[in-house]
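Missing here is one protein chain; the remaining ones are kept as they sit in the complex.
Let's look at chain A:
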Amino acid sequence: MKLATLSAINTERAARRPVIVVTDIGNGEQRLVRAADIARDPLHIELERHLRMGKSSVIEVEGRELFLNVYAPTAKLVIIGAVHISQALAPLARSLGYDVTVVDPRSAFASPERFPDVRLIAEWPDVALPPLNIDHYTAFVAVTHDPKIDDPALLHALERDCFYIGALGSRNTHGQRAVRLRAEGVSEASIERIHAPIGLEIGAISPSEIAVAIMAEITAQLRLPKASTA
C-alpha cells in the first residue's frame, strides 16, 4: 500500500467519511474510492452494496480477484430523553456497535446511576446538539414525550443528513407534532423523514421490547437497499 493511500484512509476516517480500498489480489494493485466518487465508479454496484452492508469481501471481476475493504465510520445514536426506554435502548445500541449519547436537560433523569457507561449530556438540545456534529452516520431518536424537549431536537436533526430519525408517540401524538413542526416552517418532505410511531411493528410493550423495535428499524434503515425501506 502506498503511504499516500494510507494517509488518505486516515484523513477520510477522521472526517467520518466512508472509503473503500480496492486491491487486486493477483498483482497487488490498489486504488482508493471515496464515498463521493462511488456513483461514477465502474464497480459502483458492488461498492454501494459493500458500503451499505459495512462489509469487506473478495469479489471476482473479469477473472480477477478484487478485495473491497470498506472503512465505514462508526454509527452514532443520539437519544433525546433519559427515560426508561432509553435505559434499555442505550446498552442494546452499544452492543450493536453504536456510539451512544443521551441528552436530557432534566438532570434527575440524565444521571450516571441510571446510565452507567453512557455519554450523558444534561443540557437542552440547543446547547447539547451542535457540538455532537450529527452527520449521515447518525441515528437520532426523540423519546421524552415532551414537546419542549423533543421538538427543538427534531428541528436540529431535520437540518442534518442523519440516516434515521424517529420520535416516540402514537399516530395522534405524531399528528399534533407534525402540526407544530409545520408551524415552525418544516416541509412535508422533512416531516416524512420522521419515523413515528417509532420502531418496527412487533407488538412491543415493555421498554426493552420497544428498544428492540427501535434498533430493528434503525438496522433496516442502515442496511436495506433504499428502495425497500420506504
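The working rule: contacts are C-beta pairs under 8 Å (C-beta built on N, C-alpha and C of every residue); 3 or more make two chains touch, one makes a residue touch a chain; residues count from 1.
Assume contacts and distances are computed from a predicted model.
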For the complex's missing chain, which UniProt name, "Phenylalanine--tRNA ligase alpha subunit", "Simple sugar transport system permease protein", "Aldehyde dehydrogenase" or "XdhC- CoxI domain-containing protein"?
"XdhC- CoxI domain-containing protein"
Spell out, residue by residue, where the missing chain touches chain A.
1-3, 6-7, 9-10, 13-14, 23, 25, 28, 55-58, 67, 69-74, 97
